[in-house]
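First the structure, then my questions, so here it is.
The complex appears here minus one protein chain, its other protein chains still in place.
Chains here go by letter, A, B, C and D, matching the order in which they are written, and residues are numbered from 1 within each.
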C-alpha cells in the first residue's frame, strides 16, 4: 500500500533513522482499519506477567489462550499487537505475518513490590527471530533505578536500530521521587514524554494526564502563558507538545477496565488534544470477543471522525 | 520411535522453536515407560547441594554415589534425570546416552539463608558438552532479586535455544514479597506458571497448589466465575490454565518424603487436574532402590490410567 | 578556512592527540562569528531532559520544536550546538552539516533527586552516526558515585578518540562531599577543571566561580601568594590556571536566565579573566529568537573586544 | 611413569573430563614420594598474603624467600606446590618443571575483616603461562557472598578445563550463616565437600571435622543410622562420603603449627578415615628445612603404612 501524505509527514520527523526503522514505522501505520491515517490503535497484552493470569484473564476465560489475543488484534483491525516473549513465541510461528508484532523487552510482576524496575525478559534478537516490527520497553521516570533502566534502554534502542526496528516506549512516572497523585500530573506526563523522546523512542505511550501540576515551575509557566489544563484534551495537548512539539508519535492508555461510554469519552478527548492513538488492553480482552471488536472499532472511528 | 499424535500435538504448541529444541522436547517425551503418552516422570537429584549430603542421602546410603541416581532413573524408566554439574560429570561420560539428562544451571544451599537466589553453578555449554537434552533453572517469584534471576534466565534460554536445548523451569514463589502461607497459594502458583511461560520456559515445574488464595483480585475472579479450588485436582487445573491455557508442559513436585499411599493420592489428583507429570526426588531416592522403582512405576501408571 | 596562528597555538596544546581529534577541535574553533579567534560560544539545549519541557520551553513556545534550537545556533553564528540524542536525531538528518554538533552522552532528570549521577543516554557511535564533531559528558566531582562516572568517562574518551572525536566535559562539583555554598567555590571550580584536564577532556565547561574558598589549604596558598579572588575575572583566571595553566580550553556557563546587562557583565569578566568562551542555554532560547541572536552576538563581540 | 591400578581407578571417577585434565590429575598423583599410591601431600604457601609475611615467615626467616618454598616442596618429595601468583612468578621461570604447581586464583587478607570473600588475584591464563598443573580456589560456604564466589568458580573451572587444568578447591565454611563452632562441624564439612564436588572440583581440601553437628536433620540421620562421629577417622569418613561417596579426591589441612606428634596423630586418623592426603603449610615451612622435610616424610609414610 502506498504511503499517504500524512504517513509521509510523520516519517519526515525521523530524518536520522535508517530505512529499516522507517519501513517498520510505516508498517505500524499502514496496517488495519486506521491504515494510512497516522493514527494507531494497538492491543497490548502483558497483564498476565504484570498482574497475574487469573486476575487478567479470568473475567474472560478464552483469553487464557495466547492465540486469542493475536486473533483479537487481527479481527479488530488493530495496527499492532504487543506482548511479552512467551505469548509471541506461542503465536508468531503459527500465524506468521498477519499483524505487526511488538515484543515487550522488559516486564514487572506484582508478587514483590519494590521500587519499580522491570526485569529484562527478552532481547532484540528475539524480536528479530520472531519477525516483530518493533520492540517495546517500559521506564519509570521518578524511580530510584531509572538511570540504570535508561542505560539499558540506550543500548536496546541502538541494537534495535541495527536491525531496522523502532522502539515503542511505555513511560510511567512512578517511584520514590513522586507522590502517587503526581504520577499522572500533566507536567510530569509531559516530562516523561520529553525524556522518552530525548532517549530516542519512536513511539511514546503515556497515561492520560490529570489536572494535577506537580512542580511549581511548570505551574508558573502555565499561569504566565495562560495554558489551559481543564479538559483531558487540554492536557493531552501539553503531553504531545512535550514530545518535540508533536513531532513524535504519542499514544495513550486506557487504564483499568470500565464501561464503553467512559472509554469512548476519553478517546474523544485524546483525539481532540492531538493524541496519535490508543493502546487498549484490559478494556479489550476482558470483554467477550465480539464486544471487544465492536469497542475497538468505535475507538478507531473516534480517531478518524471529522 | 515415531511420534504419537499426542506428542505431535504438544510440540505444535511451540511453533516458534527451532527443530533442535523440538527434537530434544520429543526426546524427553519419547523416553521410558511413559514414552509417547505426553506425560513425564522425571528424577531430580539436587538435594545434595540444596540440603546437604547427610540429610539427603543418609537415609539410603547407596545414594551417596552419583552412579546410583543415574541408574535408578534408567531402571525406573523415567523420562529424564536432572542434576547439578558434579553428579552429571561423574556419570555422563560413563553411561553416555542411557537416558535424557537435564543439567541444573543454578543451585542454592542452606548454610546461609538469604533472601532466596540461586548461584549459577554451571553453563549451557556444560550441558552441551555432557550430552544433555535440556537445561534446568530455578526462579523465586516474589523474592527481592527475582529480576536479576529473570534476566539471567532470559540469556540462558536464548543460549540454550542456540544449541537446540529446551529449558525446564523450577518456579518456587518465595521471599520478601510473600508470607510463607502464600508460597503455594493457588493464584500464586498459577502466576508463577504464567511468568515461567512468558519468559519462554518449555517445561514448568511447580509445587502442588494449596487452597489458599493470596490476592483479593484472584479471589474475586474465582468467586464471580464459580471457579472451584476445593480439591488438588481443581487447583492443578488452575495452575495448568495459568500456563497458556494448558499449552505449556506443567509438572508437579512431590515435596518431602512421605508414605506411598499419600504420594499416589497426590499424583492421582495431579493427573485428574490435567498435570503433565511429576518430578520426584526424595520420595524416590530415599527409599531402597527396588521400592523406589516400584513407586515410580505406580506413579507412571497413575498418569496413564483411564 | 586556513587555521589562524591562535588556533594553531591552541591545537599545539594537544600534542598526543590524533589528527581526527585535532580536525574536529579545529572545526569547533573555525565555525561561526568567532571562527579563528580561539574563542567559543556554544548553544547547549539539554534542559528538556534535565528540568522538563514546560519549565524550559514554555517561556518561549516555539522552542518546544527541535528544529528551533538547531536553527538558532546557526543563525546566531555559534561555534557548535550541543544536545541529547533525541534533539539531534530530529535535526541532524535534516540540516546535515550546517553547524558542528556535540552529542551529550549522559543526562540527569529532576523527577527523583538522588545523589547526583547522570544516566548514560547515548553512545559515541551515535555521535559518529549523526555526524557530530564532539561528544559531551557531565561529571559531578564531590558526589558519591563520581568514581564510577569517571570510569565511564575514561572509556568514552578513549572510544571517542578512536573516531576522531574530542570530548567536551561539563564539570559540576556537587553531592554529598560538598556543602551547597562550596559548589562554585573558586578552589573547587579550579579543582574540577584540573580533574577534567587530567581525565583527558579537550574542552572543559565550568560554572563561574564565586569568592567562596572551600579548603583551608587553598586559602593558605592564596594568602601566601597574594592571589586575588575579588572579581569574577580574578576567579576565572584561577579556574583557567587550574586547567594546565590555561593550556586546555575552559568555557563558562551563564546559569539561570537573567537580564541582558547582567549576562554581558559576566561575560566581560570571563573574557577579562582569560576564559575561552561561553556556553549559553536558557539565556538564549528562553528569549524570542531575534533577541537571542542579538544577545549571542553581543556575547561574541565581548570576547573579541580589544 | 606408567599409571598404577589405583591411579587408574581414581581417574575413572572423572569420566567426563578431557584427556588434558586427566593428564594433569595423573601428574599430581605420579609425583614425589607418594607417586602412584593415589595419596597426596601438597605444600601450600599462601600465608604471606592471607596472614602477612612477618607472622608467617618470621619464625623461620629463610622462608621469606620464594625460592625456599619451591625447593622445600621438591626436597620433601611433595606431590605439588601451591601458591599465589607472586611466589610462582618468582620461581616458575627459574626451576621450571621440578614439581607440579597449583596457582591459587583467589586470596584474602586480614587487614580488613569483612564477611569473608577472597579477591581474584590471578587468572587461569596465568596458570597456563606459568606451566602449572592445576588451579586453586577458595570458597566460603555459609558466607553472604558465597553465591558470587560460586559463580566465579563456575567460570574458572570451565576455563581451566579448556586448558586441561583440574581445579583444587579449598572449602572453608565460614561467615554470617554459621556460628564459629559450626565451621568445622562434621555435617558442615561434609556439606562443603558435597558443594565442592557438585561445582565440579577435582580435588577438595577441607579442614578436619570436629564432633559438632550443626543441623538437627543431620543429627537425626546419624542417630537413626548409627553413624559414629567419635574419632577423627569416623568424621573423615563422613566428609569423604559427602564427596560422591569417596569418588572425589578429598584432602585435609593441618591448621595452626603444632608439635610433631600431634600432627602425625591427626594424619594417622585422616588416613584411617579414607582421606586422600594432607595439605600442610605452616607445620612445614615454619620449621627449619631439615625438620620440615623429616616431618613431611613421616606424614607421607603414615599414608602408605599398612
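The working rule: a residue touches a chain if its C-beta (ideal position, glycine included) is under 8 Å from a C-beta of that chain, and two chains touch if they have at least 3 such contacts.
Since the model is a prediction, treat every value here as computed from it, not as a measurement.
Note that the absent chain touches C, D when the full complex is taken as a whole. Screening D:73, D:88 or D:190 for touch with the missing chain picks out D:88. Only one of C:100, C:142 or C:275 touches the chain withheld from this view, namely C:142. The hidden chain makes contact, of the residues C:195, C:250 or C:280, with C:195. Summary of contacts with the chain left out: across D:112, D:230, D:259 or D:290, the touching residue is D:112. Contact with the chain that does not appear here is found for just one residue of D:66, D:242 or D:275, D:66.
Even with one chain removed from view, chain D keeps its contact list with that chain: residues 48-49, 51-55, 58-59, 61, 64-66, 84-94, 107-109, 111-114, 117-123, 125-126, 129-130. Listed by residue number, the positions of chain C touching the unshown chain are 13-17, 141-144, 146-148, 150-151, 154-155, 158, 173, 175-178, 187-188, 190-191, 193-195, 197-201, 215, 217-218, 221-222, 224-225, 227, 238, 241-242, 244-245, 247.
Keep in mind that, in the parts below, only the chains that are shown with their structure count from here on.
By the residue-number overlap criterion, the interface of chain A with chain B counts as different, with under half of its numbers used by both chains. Seen from the Cα centre of chain A, the chain whose own Cα centre is farthest off is D. Centroid to centroid, with C-alpha atoms defining each point, chain A and chain D lie 58 Å apart. Inter-chain centre distance (chain A to chain B, centres taken as mean C-alpha positions): 36 Å.
Residues of chain B found to touch two or more other chains are absent. Shown here, the protein chains touch in a chain-like sequence that does not close on itself.
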